[in-house]
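Only a single protein chain was left out; the remaining protein chains are all shown in position.
Order as written gives the chain letters A and B; numbering starts at 1 within each chain.
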Amino acid sequence: MSEPDLVPDSPVDRLKVDGGNVSSLAETSGEPAAAASYQAKKKGVFFWLAIIWLAIILICVLFANFLPVPEIDERVGDIRQGPSSENLLGTNNLGRSVLSQCIYGARRSMGVAMIATLGGTIMGGTIGLLAGFYRRTIDTVLTSIVNIMLAIPGLVLALALVGFFAPSGGFEDQRFLFFDVSPATNATLWTAIALAILATPAIARVARAQTLVWSDREFVLASRTIGTRNLRIIVRDVLPNVLPAMASFALIGIAALVVVEAALAFFGVGDVTGASWGIAINNGRADLEDYPHMVLFPSLFMFLTILSLNYLADKFVDLSDIREAGV
Amino acid sequence: MAAIVILIVGWIVGIPLSIRLGLAFLVIVAGAMVTNGSYVLKRLATLVPTLLLVTLFTFFLQTKRVTPEVVAIRVLGTGANADAVDKFIVENNLDAPFLQQYLDWLSGAVVGDLGTSFVNNISVSEQIGEAIPISLQLMVYAQLLALVISVPAGVYAAYRASRRGDAVVSTAALGFLSIPNFILATFLVYILALWLDLLPATSYVYLHESVIDHFKHMLLPSVSLAMALSATYMRLLRGDMVSTLQESFITTAKAKGVSPAKVLWGHALRPSSFTLLTVFAVNSGVLIGGALIIEIIFIIPGMGNKIVAAIVGFDFLVLQGAVVVLAVGFVLLNFLIDLLYTALDPRIRNVRA
Partner (left out) sequence: MSNAEPKGNSERLLEVEGLSTKFLTARGTVTAVDNVSFTLDRGKTLGVVGESGSGKTVLSRSIMNLLPRKNVERTGSVRFDGREVLNLSDKDMRHIWGKEMAMVFQDPMTSLNPVMRIGKQITESLRIHLGVDKKTARQEAIELLRSVKIPEPEKRVDEYPHQLSGGMRQRVMIAVALACGPRMLFADEPTTALDVTVQAQILNLLAEQQRDRFMAMVLVTHDLGVVAGRADEIAVMYGGRLVEKAPTATLFRSMKHPYTEALFRSIPRIENPSHTRLLAIGGRPPDLVNPPKGCAFADRCPRVQTMCREERPKLVNAITAGHSYACFYPTGTPEGDKALEDNIVAGVPAALEVQITDAPSGI
């Protein structure tokens, strides 16, 4: 990512590493390496701002019902009111609080994205580890599957998958695995599953590339020579080293899936009755000209969340010196 | 290069797009065959199974999604009587086993017949043929715009690495990367179209109808797509260029008395552009069918719009056709990237030759 990676401490050491060549387009490698890497290790204000914002969002996801805001479907005043002291962010086309839409929307948007990313990381990670570790036939087969999924544009695949999985409509409770859930919840859960499948190939690629690098290292060969079982090598030696890159990628994954989840609302696929950022934005678009606040605030929530996730993913790479091999 | 000439000349002369694309591709492949036959054949051989599996996969997702009755009712309307539904199912062969339906479709597809939509009775090839040029235009505009923004920005940021100029550019890039394109589109429409009334908010005008109106209508969609793209490209280019600038051949150039601008653009840019090129090419494929939301928001009758309409309307032959075209495009693009690499990096050229 940035130049501080892998640069030793003093410029003299660096001369040796570079084979005696100091990079010297003067303005380019402005400071000696040591100072640069020193700076990169600092976390900084934005790091903590991002953490705080994501913590707030996480609280919304987990405890939306307990927060002192109006219920999601409660009519709090006239429709399409701008921000006021009573309704901080105004009301929407049904006279509901936009703030509540944003907070409850976080639950749905982030919840789906996080569950999907977790699922995608488990599936993609497994595929990537197996393909990268065993190589040969297993690699060929798994890589082909991944490539096929990547050959279809992401959103098209998402639409097809959600359309396939998510049951449409109905008012009675439906079965989701072993539980009876409302149609909306059922559709949402299946959306998460569809998005998990969507996320799988990209994560599998990262995991495979990293596994290829790490499983060639001496300590893995050492484990092999003393007869350690493959599964144990994968879990004990390879996985811990592959994990940082995957974690960083998972942050970006959540950010990307938040967008996809919102996009689905634009197409009216999946559940469109509840509250999500995408639904709120899409509903507000009709009144954009006269009441922009209905679009602005959910957009702001989304933007800040995605920005925080992207920023943290960047920082994570800087702090842990990951080189994204072959991503 | 000859391929591009064919594309442009064909466009002017008015040859149908599918023929133009086919010809252009044949020229490129023929050129590659001359220099490196076995490699090209090997790559082409992987195309066939990929396409089979992609189509099988989408066909499965579509047909297994709902019962034929649901499709029939959706197409015919909720008031349709049972006889009409039955007739529709039999006519469209919807009750046949899945594999047989797929093979029926496939046997047509291999000879170029992608079927006829049972929703509006228009041939699928015709529908896609109309939509693709529009999506291609949008893709080309967005990509050009993204390059025009990202390349200078990336070069500048790498030149000022870890200084203020870099910080400003990199932070802006992170910001644009974090704005979903539909949100950007929504606000661009609000400010430039609704509020300032400078540009049209929606719809599409053909290039041959009015060049000025065409670009007026395409500006906002292109910008909406280009901003996040340019942020991605800028970050890739900056990263690669920062490491290129550490290379000793840069010092050599400097010691020759080459000016910083020439070092950056003449010496460092080309060896730093490989990752950018890959992602650029992959995006070209994705954007043709992947600009779904933008096409919906701006009501542009391109591939994205066709795909969404097909998914929502159970028009799965159209979806199937669109996915095939996109998948072929994707695989061919990957193939072209490899050929382009060899043009940019002489080291690869000679390994293969």
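Of note:
Here is the rule we use: a contact is a pair of C-beta atoms (placed from the backbone, for glycine too) under 8 Å apart; a residue touches a chain by one contact, two chains touch by 3 or more.
Fair warning: this is a prediction, and the values are worked out from it, not measured in the lab.
The missing chain, though absent from the display, is touched by one residue of B:55, B:251 or B:320; that residue is B:251. Mapped onto subunit B, contacts with the missing chain fall at residues 247-249, 251-260, 267, 270-271, 344-347, 350.
Quick note on the criterion: only the chains that are shown with their structure count from here on.
The distance from the centre of subunit A to the centre of subunit B, each centre being the mean of the chain's C-alpha atoms, comes to 23 Å. On the subunit B side of its complex with subunit A, the touching residues are 49-50, 53-54, 57-58, 61-62, 64-65, 158-163, 174-175, 177-180, 182-183, 186-187, 189-190, 194-195, 239, 242-243, 245-248, 250-251, 254, 260, 263-264, 285-286, 288-290, 292-293, 296-297, 307-308, 311-312, 319, 322-323, 326-327, 330-331.
On the side of subunit A, the complex with subunit B involves touching residues 1-3, 18-19, 21-25, 27-31, 36, 39, 144-145, 147-156, 159-161, 163-164, 255, 259, 262-263, 266-269, 281, 285, 288-289, 292, 295, 299, 302-303, 306-307, 310-311, 314.
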